Structures are given as structure tokens and as C-alpha cells.
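One structure is given below, represented as C-alpha cells, and several questions about it will come after.
Every protein chain of the complex appears in place save one, which is left out.
Labels for the chains are A and B, by order of writing; each one numbers its residues from 1.
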Amino acid sequence: MALSALSACIMDDNLSGLRSSGSSFSKYYGGHYETCSPSSIKCKHLSSVGPLRTFHSTNSIYRSGIKCHSVTEKRFPYSAGKKFGLDNVIEAQQFDRDILNEIFKVACEMESIEKNSSGSKMLRGFLMATLFYEPSTRTRLSFESAMKRLGGEVLTTENAREFSSAAKGETLEDTIRTVEGYSDIIVMRHFESGAARRAASTATIPVINAGDGPGQHPTQALLDVYTIEREIGRLDGIRLGLVGDLANGRTVRSLAYLIAKYQDIKIYFVSPDVVKMKDDIKVYLTSQGVEWEESTDLLQVASKCDVIYQTRIQRERFGERIDLYEAARGKYIVDQRVLSVMPKHAVVMHPLPRLDEITVEVDADPRAAYFRQVKNGLYIRMAILKLLLLGW
Amino acid sequence: MALSALSACIMDDNLSGLRSSGSSFSKYYGGHYETCSPSSIKCKHLSSVGPLRTFHSTNSIYRSGIKCHSVTEKRFPYSAGKKFGLDNVIEAQQFDRDILNEIFKVACEMESIEKNSSGSKMLRGFLMATLFYEPSTRTRLSFESAMKRLGGEVLTTENAREFSSAAKGETLEDTIRTVEGYSDIIVMRHFESGAARRAASTATIPVINAGDGPGQHPTQALLDVYTIEREIGRLDGIRLGLVGDLANGRTVRSLAYLIAKYQDIKIYFVSPDVVKMKDDIKVYLTSQGVEWEESTDLLQVASKCDVIYQTRIQRERFGERIDLYEAARGKYIVDQRVLSVMPKHAVVMHPLPRLDEITVEVDADPRAAYFRQVKNGLYIRMAILKLLLLGW
Partner (left out) sequence: MALSALSACIMDDNLSGLRSSGSSFSKYYGGHYETCSPSSIKCKHLSSVGPLRTFHSTNSIYRSGIKCHSVTEKRFPYSAGKKFGLDNVIEAQQFDRDILNEIFKVACEMESIEKNSSGSKMLRGFLMATLFYEPSTRTRLSFESAMKRLGGEVLTTENAREFSSAAKGETLEDTIRTVEGYSDIIVMRHFESGAARRAASTATIPVINAGDGPGQHPTQALLDVYTIEREIGRLDGIRLGLVGDLANGRTVRSLAYLIAKYQDIKIYFVSPDVVKMKDDIKVYLTSQGVEWEESTDLLQVASKCDVIYQTRIQRERFGERIDLYEAARGKYIVDQRVLSVMPKHAVVMHPLPRLDEITVEVDADPRAAYFRQVKNGLYIRMAILKLLLLGW
């Protein structure tokens, strides 16, 4: 089986490059569903060139150390086939500095792949299921664009709650066992913290967490750090100003967590009192030897930082207290005055959507990086999809 | 026209195999919309190699006896081109034993096609419209995965009611005439029994019924019978236990209907009194010489059966009488005890989603066939799409 699939793909290579390689790979991978235990699938690359080895399945999101390269290296010019350290992308804690740097290298390859035709067939024959238990059009389109830019196909659902509607009451685990039969990788958005991890421990195919409630949104965290590196040119020695809703902002918390992995970082927290950064992150930063301080003077912080990361004050967090919301949202605005004190090399970032916490006049300044940040999200997701489906 | 289309496709074959064959076929097929009457399209294969013959269109879902093979046989290795006995898939009554066996052969081909790359371009250039008047994410994803695994493309709508909203009041017939202009095959889910047949009698392209209200869901019936054959190795001489909601369960009714086409079948009905199997099916089974009996002892039935087909007690059927629902749902559970009396070769099936009528502990037992059953649904739908669009 393995051989026939491979010869088929090699034959096809002569005609149209990588197209059917990806295809055959996916099919072959699919072929495992009946013939081996979930855990063995985690080593699909190996099994395509040798006898099938199964090992006990665990909830761990780290793959066994087995090398899986011989065939795929032939088939993919861009360092494909070497094992990727992760089977799933569930939370920022998975990533150490080395993996981050390697992911960013691939993301950078993706920028040039998007610019020429050769990359567009890399994932041909692979099928991604976007399983969204709550709609998030922005995130969904970013993942679907990433998959299609690489030649892959997509199955979409934004009303995944039907799978597990109160009326029917199917478990997430059963839903995952169903969807994994239809696809090669699952991108899941869920309203419950921890749902992505549960899905990953059930699934025999890779799972990417596209946000699980108040929990994690790891690809957002990756694209934020990637953007800092692309814009400033380094990640060590960064002066970072986090502005706005630091209490509820999932993105600023993850960013603080990830940037702490680098050397000589200084973080300034600038936020209204009602939405201050919580102690858990402060304690963590201190334990990592990251300097931080709180400030109420955005201009002074802006004059010292490489990156001003502005966030939206989320009205929904204030309930009836519209007065508190109005007070908070007006307090720290990034505008012409802030730009005027910022260093030439510094940038303004924002996870979007924005209201008026960054004035429209700022958009025209080359230091406004937030729309480039959106594009970096595409490259990061292209990289993650490639790495999970094909390896390095 | 026919010739140019064919030469185009042959030329293209030299480059990349079947891709553009499918494509040209679809286009040429599409080309008929203006130039011939709906009924003549039913013979698209013939018309692509000879002068166009039109014949009177009828509501019959059986195709005229004209052979349609000469070209396509060249173009498809897997027995393509011989006429397929059906133009549409509307209801279980369409299928006789011979057609079932032939469909299952193709479904089995699909398992290996999914495992290698060659099959993935079979339907390239074909466009499937999923026209869902009520959402059914599970069924929709299964059909869309089947189409994309074969290289076809999909147009999706889960809010087809807009086409015919009360406000606008368009007829189903008008909607079908619109959608058939955009696609090559229609997969329709509707809330009204008989809607699929109405659509098929209007459409000039194949229509697949993906469930019409309390009516039919023929591909579910096909995948159930296919799963029995794959799991037990035969369809004659089967001992089948139908458990749960037999009064309202569309799937058990269709399954009983189809399995009756085989020899030496014995069926056991195990259900709470409030949701007993209705007389119409009992009378039909008797008329077909199928032995059946009702039982209240699940363990005893389980010890004698090849297949235990469990179903969900549907709360929505009980209205205010939650007490009756609770009594019914707890009555017959497939658990470790049931497994312990089942023969080694026997299997447990379930159309899914399940609540607790099968306990999670059962999942680990190799006789738990319900997730393999899901995967068989993909192969059956791949087979049906291939047969309706390309013939045998």
C-alpha cells in the first residue's frame, strides 16, 4: 500500500510537481484510519516508509521522538520531513524559543511562497475542517485563506453547536471522531476553555485551537511575536508597551507570556485602573527575570518603547456600568501626539478590530503596523498548517 | 462541439490524467442547458459521442435504456461509462439487490481511492450544490468531503429557505431551475416529505435526497447496509436487532426495508412500548418472507444477533411528557453487560449522534462499529456522486 501510494506520487511528480504528493500523502494518511490505532497515526510519516509502530496514546501534545523523514525529504524542497515538535497547536505554553524561531523561519518562507506559484500546491489533497462553535469570521477567513493559498481544501461550519445541541447532546469527543473521518486537520473555535485540549486528546489528526473561550488563542500570540520580529528586526532587548484592557485582553496576556522567553525585555503596562494587568502575569514575568512597570503616562512610555501594543476596551465586560466603560475607553488613545514622541523605528500594533483607541490619522504613518500584523497572521497560519501536515 | 470538447480532454490527459476529462465532461454537460430539452440531458454520455436524441421527460427516476459508454470507458480506468441505473437518489425503494451490490463495489473502490492520489481528480471540474432548507452539519460535511476527496468543487447554502422565504414565496421548482444553472449535481435537505422527488422531476441534473423531513434519507440507509456487509462479511442470513425508538426512527425503518431484499433475514425489535415499530413495516417484512419478533430482553437478543443497531430516543417526540421520555430512554442501554453476551463477530451500530444509549466504555471494544459506520457514509457518498456524474 505504502509503496503503491508512493510510486503513484512519484509518477505524478513528473507531471505536475508536488500536487499529488500532497494528495497521496493525505490519502495514505487517511488510509490509516481503519488499520491502526489513533496513537499510531501520530507517526504517519514513519509508517509511510517502514512497518507500522503503535505506542500508547496520551494526552500529551508532544510527539514521540521517532524520526519521520526519508520519503518526504525527497518530495519537499523546503526542509520538509524532519519531525515537527508538535502534533497540535493548543496553547502558547507549547512553544519554546527554538520552536518559535523555527516556526517564524517557515512563516517567512510563506511570504515568498505567496508571491510565486510553486507553493500553492503544497497542501493539495489535504482537507481542513473549520469547526466553529461560535462564529469568528475574521479568524476563520484567515485560516481558510492560509489553507487555500497552499492548495488545500476546506470544509466549513460556523454552527458547530448543532453537532452538540442541547436537544441532541452529543459530546465534543463524538463530534471530533466524526469530523476526523471527513478531514485531515481540524481548526476549532469553542466557547469553553480547555475544549481544544480535549479535542486534541481524542483526535487522530492534528487540531489547531482557534480560540477557546477565555482560554487560549495561540496563533494570535504567534503572529504578534512574529510581527515584532519582522518590524523591529529582533526579539531580544525589546521595550514593549501594553496599552488598554490588560485585565480581559487574551492577546496581551499571551504576548506577555511569549515575549518573556527572550532576553532583556522591558514591559510597560498602561491601562485604566478598572482593567489593570492581573497579578498572575506580573508574578510570572518577575520569575522569568522580565522587568515591568505600570505607568499612567502613555506619552512617556511611547517615547521609550519599540512597540506600542494597543487594545480595545471591551464594553461587554462592563455590564451596566457604561459610565466606567466610557471613562476607561477615552483614557489612552494612540493619536498624532503619541506618534510625535515615538522613535522612528518603533511601531504601533493592535489585534483588531479597533474603535477609536487608535485614531484614523495614524493609519497613514509607516509605523502603523496593525494591517501588516493581519497579513502576518496569514503567514503564521500557512506555516502552522504546513508544519502539522507535512513536518519541517 | 462534442469532438472539440473530447479532443481538448484527450490532449489534456497527456498532461495531467483525468483532471480535465472530468472538467470537459462537466462543461459539455453544462453546454446542454440551452441546446436541448431537460430530458435529453439524462443521456449526456450518449449525446457526447453521437447526435443529440431527446425523449419525453417524465417524473420517473429511472433512466431510459440507452447505453452511454463509448467515450467514457476510454477515460476512466474504474469501470466508468457503463450506464448507472439511476438518474437521482431519492428513496430506498429505488434500489434492488443488484444495484445495491454494484454501489457497494464502487464504495469499496472508494476506500482505496481515498488511500492513494489517483482518485482525487475523478470529479475535477464538477460542481455540487448543497441546498439545505434545514441545517444538518453532519450530513452536509459528509457529502462535501466526499465531493472534495474526488476533486470536485462545492457551492454551499445552509439557509436555502431564503430562496423560498414566506416573504418572497418562490416555489421549489423555480429554485431548482436557478441552482441547476450554477452546478452539476444538487444535494438537497428539505423539511417536507416528497420535496426531493419534486426537485428531481424538475431538475435537468442529478438530485440526491439528503433527507426530506419525516420522509427518506436514502444514503443513510445505504451506508447502514454497506456497513453490515463490511463488518459481517455478508448480507444473507443476518440476525439483526433494532433497538430504541423504532416508531420515529427514519433510519431503522429504511434499514428494515432494505435488508428485507436479502435471504434468510431475522429481525428482533427491542423498544419501549411508546415507540414500538409500526405495523406497515411489520406487514411489509412478513410479505417479503422476513422473520421478525418483538422482544423486551435486550441481553437475550444481543446473544443471538450479528448486528445490534441502537438508536436515540428522540426527546422532541414526547412534547410535555418528559416522564415518558425519561422512562423510555433509560430502558435499553448498550453497555459492558450487553457486550459480554454478544458473539465475537457481532457489531454494535448507531446512526449518531448518541447520548447515553451506548455507554462510552463500549467505544474501546473492536465490536463498536459506529465510527467506522460514519466513515462508510463517506465512501457511499463518494460512490453515489461518482455514479451519478460519470456512470459506472
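The rule is short, and it goes like this: a residue touches a chain if its C-beta (ideal position, glycine included) is under 8 Å from a C-beta of that chain, and two chains touch if they have at least 3 such contacts.
Quantities reported herein were computed from a predicted structural model and do not represent experimental measurements.
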Subject >> Touching residue (missing chain; options A:Glu114, A:Glu173 or A:Asp335) >> reply: A:Glu114
Subject >> Residue among A:Leu141, A:Val283 or A:Ile322 that touches the chain left out of view >> reply: A:Leu141
**OP:** Sort through B:Gln94, B:Ser145 or B:Ser183 and give me the one touching the missing partner chain.
**Re:** B:Ser183
Original post:
Hey, which chain B residues sit against the chain that's not shown?
Top reply: 1, 4-5, 8-9, 12, 15-16, 20-21, 23-24, 27-28, 30-31, 33-34, 125, 127, 129, 153, 155-157, 159-160, 162-164, 167-170, 174, 177-179, 181-183
**OP:** Tell me where the left-out chain touches chain A, residue by residue.
**Re:** 15-17, 113-120, 135-138, 140-142, 144-145, 148-149, 156, 158, 312, 315-316, 352-355, 371-372, 374-375, 378
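The rule is short, and it goes like this: only the chains that are shown with their structure count from here on.
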Subject >> chain A and chain B: spacing of chain centres that average the CA atoms, whole Å >> reply: 37
